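As you look at this complex, bear in mind that one protein chain is not there, while each of the others sits in place.
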Amino acid sequence: MTDVRLNVGDSAVARIAARRAARVPGVVALRADLAQTLVGVAGSVLGQDRSRLPTDGVNAVVRGQEAEVSITIATRLGHNCRDLCRTVQQEVAAEVAAQTGLAVTVRVTIVDVLLG
Amino acid sequence: MAVDPILDGGTSIDEVALEPLACGRDAAVVWDRAEAGTPPDAHERDCPHCTAVRADAAGLSSLVHRMAAEDIDPPPSVMERVMGAVMSELRPHDVLQLESPHGANRLGRPAAAGVLRGVVDRMDGLRARSCRIEQVPDRFDADVTITVTARFGVDLASVTARVRQMVLAAGEQTLGVPVRRVDISVVDIWGEP
Partner (left out) sequence: MQGFAEPAPVSVEVPPGPHLDDLTLVVRAQEGDVRAFEALARRHQAALYRLASRVMGDHAEAEDALQEALLDAWRRIDRFRGDSAFSTWMYRVVTNRCLAMLRKRRPLPVEDVEDGTPAPDSPERSAEADASMAALGTALQGLGDDLRICWVLREMEGLGYTEIAEITGASEDAVRGRIHRARTRLAEVMRAWR
């Protein structure tokens, strides 16, 4: 261990979390993209625009060496909701921990399951 | 015609029931008959009041029909704005709990109901109407109450048994919410022969 302490802000954690969550198979969209998905606006697939890191749908709060992250997603039929949430939890927690050294708790909310 | 009431914010002139024509006939009826293309009866042919009404109706008729046939559709942007606002108003607290070793996650109740309704909708001759999912307090399993409408002639007993099976399976496989009990009622029949 060293004496150097890394200070990581909420929005940095949120960006890391959002980026990782969006790449989990079965995650169709983060919450902010939902309205677009719903009305069928084309090209709303996450991650097409890599330069813009989405944080909508992700909330992060850092307290000392701990972070709490909540993520709101949409999925589609064919993915078990409970298992998908666990995967997102694990992947996001691992990624945030690896990049920031913070201990992370993640809570996932699925607000939409696309049936098509 | 009776004296028109003053437009003082109380009774409007338009609240007054229609006076019959001087010949005693109801002007609205005479107009409606003319508009419907009903030929004038013996009275209407000779009555100047009825003839005047029918002439007015005939004079307007083709224009009114053309106006009614005009194609005016709302631009797609209206629906987009409406649905955007609707989504932003969704109640986030209306959720089911999903079991996890890392702390419970959540599933929107309307989304879960949508999945179960979809299971019913894909069955031949059945459509889901209401679907309520109530989780057992402090546990993860749930009771499901579902109402369906069925096509005429569908064997209701075997089909409800199948719905029960499918809902149980979807709860476990798709939602990850174990279903403890399923109540199904058939509330309507459609597509009669």
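Residue numbering begins at 1 within each chain, and the chains themselves are lettered A and B in the order written.
What we mean here is this: a residue touches a chain if its C-beta (ideal position, glycine included) is under 8 Å from a C-beta of that chain, and two chains touch if they have at least 3 such contacts.
Keep in mind it's a predicted model, so treat the numbers as computed, not measured.
K.L.:
For the chain left off this view, which of B:41, B:94 or B:134 is in contact with it?
P.N.:
Answering carefully, the residue with contact to the hidden chain is B:94.
K.L.:
Quick one: which of B:22, B:82 or B:169 touches the chain that's been left out?
P.N.:
Touching the chain that is not displayed is residue B:82.
K.L.:
For subunit B, which residues reach the chain that was dropped from this view?
P.N.:
7, 9, 12-18, 26-28, 31, 56-57, 59-60, 63-64, 66-68, 72-75, 77-79, 81-83, 85-87, 89-91, 94, 109-110, 113-114, 117, 121-122, 124-125, 127-132, 147, 149, 151-153, 188, 190-191, 193
Just so it is clear, only the chains that are shown with their structure count from here on.
K.L.:
In angstrom, rounded to a whole number, how far apart do the mean CA points of subunit A and subunit B lie?
P.N.:
37
K.L.:
Along subunit A, where are the residues that touch subunit B in the complex?
P.N.:
34-35, 38-39, 41, 72, 77, 80-83, 85-86, 89-90, 93, 105-113, 115
K.L.:
What residues on subunit B touch subunit A, complex-wise?
P.N.:
Residues of subunit B touching subunit A: 79-80, 83-84, 87-88, 90, 92, 95, 98-108, 111-112, 114-115, 118, 173-177.
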